[in-house]
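Let me begin by presenting the structure, written as structure tokens, before commenting on it.
Only one protein chain is missing; all other protein chains are in place.
Then we have subunit A:
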Amino acid sequence: MALKQVSSNKCFEGFQKVFEHDSAELKCKMKFGIYLPPKAETGKCPVLYWLSGLTCTEQNFITKAAFQQAAAEHGLIVVAPDTSPRGCNIEGEDESWDFGTGAGFYVDATEDPWKTNYRMYSYIKDELPKLINANFPTDPERMSIFGHSMGGHGALILALKNPGKYKSVSAFAPICNPIQCQWGKKALGGYLGPDASKWEAYDATQLVKSYSGARLDILIDQGKDDQFLSAGQLLPDNFIAACTERKVPVVFRLQQGYDHSYYFIASFINDHIKHHAKYLNA
């Protein structure tokens, strides 16, 4: 697969680049952002995958989160893909902001008309890492994943469904229990069909209950003033309870005064980068 560089900006002695490629999974052109730290010029670096939330593209994170400094400091390559396939001309894809375009929910859809293109789970799990490892100075053994909101949900499920693949996982205001919240019900129902039992495979809280893989160390930051928290879309308590039950180590921080925005992400991104660096650089 050929990569086409879309943009490149020097940042903290490294480079923030955007590439475009033809995705086999998603059957369309996809863009992703990649930050290459200074260390990447001379050696292989671990890779940290960021999954953005609803309505985001590859741009939001690289422009708003202000993670580059920490990434440079710890020598991490940070990859930020798009949140869904684009320009597929599927009917209804642009109807709502929380389903379809910009709302891939990191699942492999089984329902028509989505199942051809909407395979974000496989894209993130297989195609993208392969692409990145082939084209950039990466250490393929060292990978971690984190995300925000829908991306947080994606990070959690990818880690839970693939024990040992990711050295560490963390999330900002993740959708912890999609089968219980409005967003989840809409999206999972739309992509996977009405059978709720099929949804469980993409629900972090559910997945944790039966998790028995390598030990995880999960860091979750949640703004206390997050409107979606109060709207019951996120349901972190359920996840925590499940983790407590299952003795999955989680540190969940409820951050006073913070909301759902990138301002919140930017405030705590360093802690998350360090959290991942601890495991990726160990």
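Just so it is clear, contacts are C-beta pairs under 8 Å (C-beta built on N, C-alpha and C of every residue); 3 or more make two chains touch, one makes a residue touch a chain; residues count from 1.
As a convention for this text, contacts and distances are computed from a predicted model.
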Chain not present in the shown complex, as UniProt names it (candidates "Fibronectin type III and SPRY domain containing 2", "Large ribosomal subunit protein mL44", "GPI transamidase component PIG-T" or "Probable electron transfer flavoprotein subunit beta"): "Fibronectin type III and SPRY domain containing 2"
Chain not shown: contacting residue from A:Ile179, A:Leu229, A:Val248 or A:Ile265: A:Val248
Sole contact to the chain not displayed, among A:Lys17, A:Lys167, A:His260 or A:His275: A:His275
Positions on subunit A contacted by the hidden chain, ascending: 215, 217, 224, 240, 243-244, 247-256, 271, 274-275, 277-278, 282
